[in-house]
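Certain chains of the assembly are absent from this excerpt, and the rest are unmoved.
Letters are used for the chains, namely A, B and C, taken in the order the chains are written, and counting of residues starts over at 1 for each.
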Amino acid sequence: MKSILAVKNINKTFYSDWGEVEALRSISFACSKGEFISIVGPSGCGKTTLLRIIAGLENPNEGEISIEGNHAKGPGNDRAVVFQDPRLFPWLTVEKNAAFGIQNLSKEEVKSKLDSILKLVGLENFRKAFPYELSGGMAQRVAIARAVAFKPKVLLMDEPFSALDAQTRARMQLELVNLWQKTGKNIILVTHDINEALLLSQKVLIMSSSPGTIKETVEVPFSYPRDVDTTEFLRLKKHITSNVF
Amino acid sequence: SAEVPEPEKPKVINISYSLRPINVPTIVALQKKIFEEEFAKAGIEIKWYELEGPATTEALAAKSIDIATSLNYVSAIITKANGNDIKIISSYSKFPEAIGLLAGVDSGISSVSDLKGKKVALQKGTMLHEMLIRALENSNLSTDDVEVINMPSPDAANALLQQHVDAAILPDPIMANVISSQKAKLIITAEDIILGQAVVAARTEFLTNYPEIVKRFLEVHNQTLDWAENNMDESLKMASNVNEINIKAVKMLSPKFDFSLGIDNDNIAMLKQSASFLQDNDFIKVDANTETLIDNLVDTSFLP
Amino acid sequence: MKGLKQIMTSIKSQTLKRNISDISLSGKIIRGLTFPIIVIAIWEVAARQAIIDPYFLPSPSSISYTYIDMLSSGLLQTHLLTSLQRLIYGFFIAATIAIPIGILVGKTRTFRHWVNPTLSFLQQIPPIAWIPIFILWLGIDEASKVAVIVYAAFFPIFLNTVQGVISVDPKLIEVGRSFMLTPGEMIRRVYIPSAAMTIFVGLRLGLSNCWRALVGAELIAASSGLGSLIMDARNFSQADRIFVGIFTIGVAGLLIDYLLRRIESKLMPWKKMYQAGGQS
């Protein structure tokens, strides 16, 4: 299969007055077209840093990212990010925040697109609200809407659902899988939840910390929609939890 | 002689003026648009600019104005010495009586010789300053005997009234105002001490290009003077209105000003004295010959 | 019962809102006027008791007579309008230059290195030192007066714009970058809204500098204008007219300043977050 995204031998160290932090060491993996990959690992292991490097927002000390075979320097139209914190623009309403990345569309098209996306994230009644009027989970949902509306080839998501309750989260997860299957997008999802990773993605990269490395890559062989209560699922989860983490 | 080619003429003449304290000829000229009408006949436009202080000499040097009415003679000499190519073509006004040395009523000063050891406020580098130094010389004192405090005249008046200084040299109408407060009294005026003069000056380049125009300008000025002379009351009323000071004050000030045109040899000699005085006191840095400086500065050939 | 409660809540909310706007109307004005009125009252009494010399501080009542005189003769209006025109030209020119350069300097570090020392030098120069140069380059008409005002307004606007741009939340800039905004879009959609509050402070400071610079500007060949009014009155030691000039400048400046703040809060409804203390 053709690889749409290739991460080659990334090293990243942060230098501070008080010392250095080796955040990533020798990270390599590839993502073939339409693949849904998730990255799990303990807090501070470098998940966000890796995602930021893939997004082109941070330069690695060594190694490179290539998209469809081309060396990618800096951000691109082909990737969109859901950051770990919502990062909404305080001067824009919910709908304007969600529409932030939309380009080259007529007013009507934008409107109908917004309608469907805001419904998707359950905020159709909060179109005119400003970010300071939202709850933590609502803000994060606006951020998801903003990234999805951008229609990138690769969707990079940094713990997008961690602020959500089980029910909302389940709905959003379902919608994400739907979106992925319908559009054939690539998705790279950072999460700290092994369950979520196994439920959603085809491949799970398991990272360990200090320095952040990929400890194991697990293929998830189940078909969609997945059931968390099957014995195979539970066995794989137990395997990861006990052996890897 | 009808075939003589028409002399070149400018499209516009830029003239600076000052209405203060009561420059009656200019007030009359502006009110009655005398110059405008006169020069319109020759297709020349007149533009007036109210200018004060160093802006006048700067505007002359920048060729923003061609003729400066009412430029004080000290500025004229200093700016000439520093390379501003202008000429004095006539006197504009003489007003030594409108400048005076005032002393606080409680300062214990009743004559110039009492100034020894006292604080005198005035604006440095002006004719006020010249007056102080000459007055001191006349009383066998020097600048080292007094403490000169450099301030613009309005502030100097304030300082005098509040007894921050013992004496001040002030021009009218500030002088009159201070005297009327009865907190200060007049010691002497500048009469017979300094020229106390404002002159009509013009850029040399303009003079050489348009000598006839300049002559005409002074003629018209003379006509204005005549009119003002013949209509004294109306003129003074105009001055009162334009400057927004009451007619009584105008009438009091008016006799102190002599607006007649012309520069006689006495006047030139006084200018030369002033120039060498300015040089002695370092107001003119250049090692110029003050005699030739004034000879170059004054040009009486345009007078009617 | 439920309906009643809702109505009650809604009434409460409305009275709440009315209360807030009440404070912002009459209450605000009364509070704002208290201090000046006390000062004026003391001043009037002191003047009547001849505690202060009318040569320096004429009594408020005599100033107001002069005020009325000058108003009814239309003279004050002429002065005000002339000055206002200069001020508005100068202010807009300054803003038009200072904001774009400020954004560039704030955004681009290299650019900052090139121009910072020069600007930092020019910033200190007294306006009066510019006057001869302005006369030389711009003549003695309106242009050089406006130039003095431009110079007065430029630096507050410029420096506050730079500051505003520098302190834009880097997280939001990253969002802009990741959505591939062009530099122009980035400025329009991220930098300017973020920096708007700080830029507005610059505009307000710039505007007040304009008013202050009027006297200096109108030293250059002005027969009309509030600055020249004050200067003339000074030369004639007419304290009442000086105060008329000062009050006119102060009040006009205050009104425009108020206008600017109104525009600011209209442009930035989300700014109230900073009063409400919200979460995002």
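In this section, a contact is a pair of C-beta atoms (placed from the backbone, for glycine too) under 8 Å apart; a residue touches a chain by one contact, two chains touch by 3 or more.
What you see is a predicted model, and the numbers here were worked out from it, not measured in a lab.
Asks: Although each chain type is displayed only once, what is its multiplicity within the complete complex of this file?
Replies: A x2, B x1, C x2
Everything below uses one rule, namely that only the chains that are shown with their structure count from here on.
Asks: Looking at C-alpha means, what's the farthest chain from chain A?
Replies: Comparing chain centres, B lies farthest from chain A.
Asks: In terms of CA centres, which chain lies closest to the overall middle?
Replies: C
Asks: Averaged over CA atoms, how far is the centre of chain A from the centre of chain B? Could you give it in whole Å?
Replies: Each chain's C-alpha centroid was found; their separation is 82 Å.
Asks: Averaged over CA atoms, how far is the centre of chain B from the centre of chain C? Could you give it in whole Å?
Replies: 39
Asks: For chain C, which residues are in contact with chain A within the complex?
Replies: Residue list for chain C touching chain A: 171-172, 174-175, 177-180, 189-190, 193-194, 196, 268-270, 273, 276, 278-280.
Asks: Along chain B, where are the residues that touch chain C in the complex?
Replies: Where chain B meets chain C, its residues are 16, 20-21, 49-55, 58-59, 61-62, 64-65, 153-154, 157-158, 161, 173-174, 177-178, 181, 243-245.
Asks: Which positions of chain A touch chain C when the two form their complex?
Replies: Going by the criterion above, the answer is residues 55-57, 74-77, 79-81, 83, 85-91, 100-101, 130-136, 139, 150.
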